[in-house]
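Note that one protein chain is taken out, while the other chains of the complex remain in position.
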Amino acid sequence: MRYLPHTESDIQEMLQKIGVKSLDELFSTVPASLRLNRALAVEPSLDERALMDHLEALASKQPKGAPFLGAGANPHHVPPSVDQLLLRGELYTAYTPYQPEIAQGTLQITFEFQTFVTLLTGLEIANASMYDGASAAAEAALMAVRISGGKRTKVVVSKALHPEYRDVVRTYHTEGFDVVEVPFGADGRTDMAALEAAIDENTAGVLVGYPNFFGVVEDLGAIAKLAQAKGAIAISCTTEALAFGLLQSPGAQGIDVAVGEMQSFGNGLNFGGPGLGFFATREKFLRQFPGRVAGATVDKTGKRGFVLTLSTREQHIRREKATSNICTNHGLNATAATIHLSMLGRHGLKALALLNYRRARYAREQLAAAGLKPLFSGPVFNEFAVRAPSDAIARITKAGLSGGLPLGRYYPELGDGLLLCVTELHDKARIDALIAALA
Amino acid sequence: MRYLPHTESDIQEMLQKIGVKSLDELFSTVPASLRLNRALAVEPSLDERALMDHLEALASKQPKGAPFLGAGANPHHVPPSVDQLLLRGELYTAYTPYQPEIAQGTLQITFEFQTFVTLLTGLEIANASMYDGASAAAEAALMAVRISGGKRTKVVVSKALHPEYRDVVRTYHTEGFDVVEVPFGADGRTDMAALEAAIDENTAGVLVGYPNFFGVVEDLGAIAKLAQAKGAIAISCTTEALAFGLLQSPGAQGIDVAVGEMQSFGNGLNFGGPGLGFFATREKFLRQFPGRVAGATVDKTGKRGFVLTLSTREQHIRREKATSNICTNHGLNATAATIHLSMLGRHGLKALALLNYRRARYAREQLAAAGLKPLFSGPVFNEFAVRAPSDAIARITKAGLSGGLPLGRYYPELGDGLLLCVTELHDKARIDALIAALA
Amino acid sequence: MTEVQAVRHFVRLSQLNYSVDTGFFPLGSCTMKFNPKVNEWAARLPGFAGAHPLLPTEQSQGVLELMYRLERSLSEIAGLHATSLEPAAGAQGELAGLMVIRAWHMDKHGTPRKKVLIPDSAHGTNPASAALLGYQAVELKSNSKGVLEPATVAAAMDEDVACLMMTNPNTLGIFEEHVEEICRIVHEKGGQVYGDGANMNALLGVARPGDMGIDVMHYNLHKTFSTPHGGGGPGSGPVAVAEHLAPYLPRPIVVKEGDTYRLDFDQPMSVGKLRTFWGNFGMHLRAYAYIRELGPEGLHAASRLAVLNAQYIRALIEDEWDVAYEGRSLHEVVYTDKKLKETGVTTMDVAKALIDHGYHPPTVYFPLIVPGALMVEPTETETKETLENFAAAMKAIAAQAREEPAAIKAMPQKPVVERLDETRAARKPVLRWSPGFDVGA
Partner (left out) sequence: MTEVQAVRHFVRLSQLNYSVDTGFFPLGSCTMKFNPKVNEWAARLPGFAGAHPLLPTEQSQGVLELMYRLERSLSEIAGLHATSLEPAAGAQGELAGLMVIRAWHMDKHGTPRKKVLIPDSAHGTNPASAALLGYQAVELKSNSKGVLEPATVAAAMDEDVACLMMTNPNTLGIFEEHVEEICRIVHEKGGQVYGDGANMNALLGVARPGDMGIDVMHYNLHKTFSTPHGGGGPGSGPVAVAEHLAPYLPRPIVVKEGDTYRLDFDQPMSVGKLRTFWGNFGMHLRAYAYIRELGPEGLHAASRLAVLNAQYIRALIEDEWDVAYEGRSLHEVVYTDKKLKETGVTTMDVAKALIDHGYHPPTVYFPLIVPGALMVEPTETETKETLENFAAAMKAIAAQAREEPAAIKAMPQKPVVERLDETRAARKPVLRWSPGFDVGA
């Protein structure tokens, strides 16, 4: 049978050595009343070719081409070189590197990933990845409470942060903290007056998007000051990490914790998962920050090597006292991002970000000229919201395109808002087709 | 620039060390009159994404799904496992294994390939592959002449051998030998009486297909006897190597040289190239047979290893006295076949061949029932010819299918003949669609 | 870096890794089975890899259909009513499951209750997940046979207990034969039973948690259903529940209406969202492909052969290696280092010696209740010959430990580095490259 190497004679010899008469007898400790005694009612086996035909048929039901839609799952070019390196079995069929001598590949790549995260965020330390941007945001909020020694129990969150991220933060808050939301203004940025009013001595952390859900770039420096003035931790959350290629880093603006989603580098959309959560912070929070981390050390001969370290914070040692219950992280996604960032380099990253910015600007200008005015006045990177006709999605679909998120789904008050994303995957012809569909 | 790692300062430092002022000066020995002094008039550079879009657009012009057509390029399932192993850079970016210590992977795989070829053909020795079945056939004819010490100069070829193969044999014959063709009978097999008449004391070799171009299985035993009775070398040529999973091997039937095309194992169609020529013969022709070959030996410590061997037959040593001018062979295609055959094993090979046979038989029977009678009465494997309506190809195309070769292209006398191939890629629904289109 | 530099760098790094594709990986509790290559092919189909999670329902039919079919299969395999595919990994699946239990208690009893009972053989994530929700973890002792006694549960069970978390077969590889009675005891006091699905690879088509009385369980698709471990994720931890708990599952769930599939967000009792979007679809599709590859007979065969393989190793080395608990175990076996005590060679030394023999070490020092534990789980995809070679290595190490303990303690010698100084790494953390980076040579 496929993937099962045993011949009938293998099985008989093995049973004999074990001292039982049948495979069933191996399960003698399972009470008879619990035995299934019938075949599972799952679909029948397909041979490899039939399986491929079946899966291709499913995949081909999906629309073709890159959607004009990000919202935390940003369509980007994944170089074939990245994808082909990820197909190396030594990378994707390895386990978490608990035996460092035979996992130096994974460990060094993790170390390089941490380095990239610190460079992009302008902060000092980073972990080896988290599930996605939303769980990273929730973990940041938990860490803020932890840093206060549990004395502060409130987390202030901008309503312009990704709605799903806010959902997840709320889900995680069960016991630890309260979530207070702050509105946004006509520029699409967090309302600074409301924010100032919401932050008090019980506030553990302040959490805003950068760029936020509307693609608008927040004034992180001012937000960090407001938070820190009350002794709270300032947290920025970035759902489109490519923006770091062009924007000033959170760290440079005084932010304490930068989290978010890094799927944009080397990872496909995959219907929204797996993502690649990143988590960076200041060195002083080294013993408080969640997740797995790789560090450099030496072997007995003085040769450099890498290990998982600071594991006294983790659940398999601390059990119920751990900083988080995370065990498996998103290592292969981090590997993809590390490979892609290595190939881009500083220069390539900037060039790619600029290309995104310029294409999005072209689309914004042409849409405005066609009557689809910007919803917000604040500065944007590669995502932006416009006022669109109510049949916008139908028109886009009819044109053989996809994407655009009606903001009413998450913000009833923004009923005519349509969130769009334009990246290097959208060439001029495709952008023009979008505009023609909506004009 | 993509793939070119030099920074401007690298270039300047390097020029300085070399002692020239400019890159142009490196070409000072190229006479000015020969310098191009303009950009090449080739199409402009595309960035990676644009290139992918362009190539996808070209590829998408091709019909989808497996064609009902073999004729020396047989559509078969290439397991993703084979394809993914071939993507390992260590395999596909290596050179010909002239430095055996660091090419043991390629060499052992070559050795395993040779082993598979001998097992499939029932012969004793095989080379490391040739360009394709046709050049292998031509090389077999050349070897037959060589074995006679150049005393025999005629090669007798069945007209039921693949027409392109006959073309290639003729192209190679420039100086060495004459090609005499023998007709086929109503059963689609080589006409034995004509064959016997054509073989004489000047005949170096006799070359027939197995199965032949019409998919018909020749009586190799009888043909070998006819050839050998006159001291000629009996050569069989197989364009669909999967047939070996079901048919008796050429070696077992007394054939001296078995050549052909092994693309069916692990290789796609690729518009007909690269192919995978194989060449097997008897041990007594060891010093006469063409192409590269790997052999086992030991290193200084007695450890087993593999090397290219018997290279005194080859052009880089013998120059104009070589047994062939072949230098590069089709190593990666041989690797693909070796991997695929390893996974199939004896049992899987037979099962796959049987599946092909059964599906082809189903198609033949249903076509006959629908009025498309077999063109020939001889036994077949997975290819067969039928009498088809003159608009057959148009009907097939209209049904969204592809394939079927009008035999009139190569055999004007078989104007209503249509050659079809049915493999594991054609499920019942697809075969039924073909029949519906032609009925 | 140019493409060539990056390719060489990462190819070289990859070659420093041990992986399933390079050798036998008997890491107990992690189920390192072969990852079929057709699944990787499928994951790269543009329709899947490029599917955006927020497109309209009609532009998501291919992916939703796949998720629906997977959900149905997982519910059937668990013997439970419905499954949420949303959790990103086992630990998040656990958290989701506990949240569901918590929400049910709130709804039914007006209180989340306070305690969670956890056997001493449990995974570390169990108490961590419980703690994250504010529960007090209460440890239950296993008996001398390594199984949980109904009496132990009964003694600890009261109306402050939200649930019992159990793994079956447990982390000793032993089937909790009293599971039905234990579930009854917990249910009688209004509690729920959480099943950790880490060891489901022993039971596919053999027995179903739902039939045992378990109310909630999570799967690890990266264990039981062959999605690759990726050097540390991504995983996927779907959570399956009995009918009474279905309204509390994370939102949304995939439903089928006529021939249309859609995400249903209309779940007022839901515990909410644990992550963005709808789960690790990239892993769902691999798990679905795997289930379709094997079908009902293949899944059943996989569990039977996984158990056969584990028991065969046990039989081969039973004279040399002490098994922690005597009774029949299933797909994995836990050994102790008792027979090496006088040599000074420890479980960690054995692990490192196995590296030089060409194997990935088993899980070590887990479960915590077994001193010097070595937990061997071969999985069903290994050949008899591989198991015999591994058994020979285990015997050779036991023999060498007696004769040349120092040689064992110097292992491994074959990898690119020797044993690494983990204390230094933790005391003087160096967590990224920097201009002055100079750890070691």
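Each chain gets a letter, A, B and C, in the order it is written, and its residues are counted from 1.
Here is the rule we use: a residue touches a chain if its C-beta (ideal position, glycine included) is under 8 Å from a C-beta of that chain, and two chains touch if they have at least 3 such contacts.
No experiment lies behind these values; they were computed from the predicted model shown.
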Interface partners of the hidden chain - shown chains only, full complex considered: A, B, C
Sole residue of C:4, C:155, C:399 or C:416 that reaches the chain not shown, by the stated touch rule: C:4
Contact with the hidden chain (one of B:71, B:206 or B:220): B:71
Positions on chain C contacted by the hidden chain, ascending: 2-5, 7-8, 11-12, 15, 20-23, 34, 36-37, 381-383
Where the missing chain touches chain A, by residue: 2-5, 79-81, 83-84, 89-90
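Here is the rule we go by: only the chains that are shown with their structure count from here on.
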Whole-Å separation of chain centres (CA-atom averages), chain A against chain C: 23
Geometric centre distance via CA averages, chain C-chain B, whole Å: 47
In chain B, residues with contacts to at least two other chains: 79-80, 84
Where chain C touches two or more other chains, by residue: 2-3, 7, 11, 36, 38, 40-41
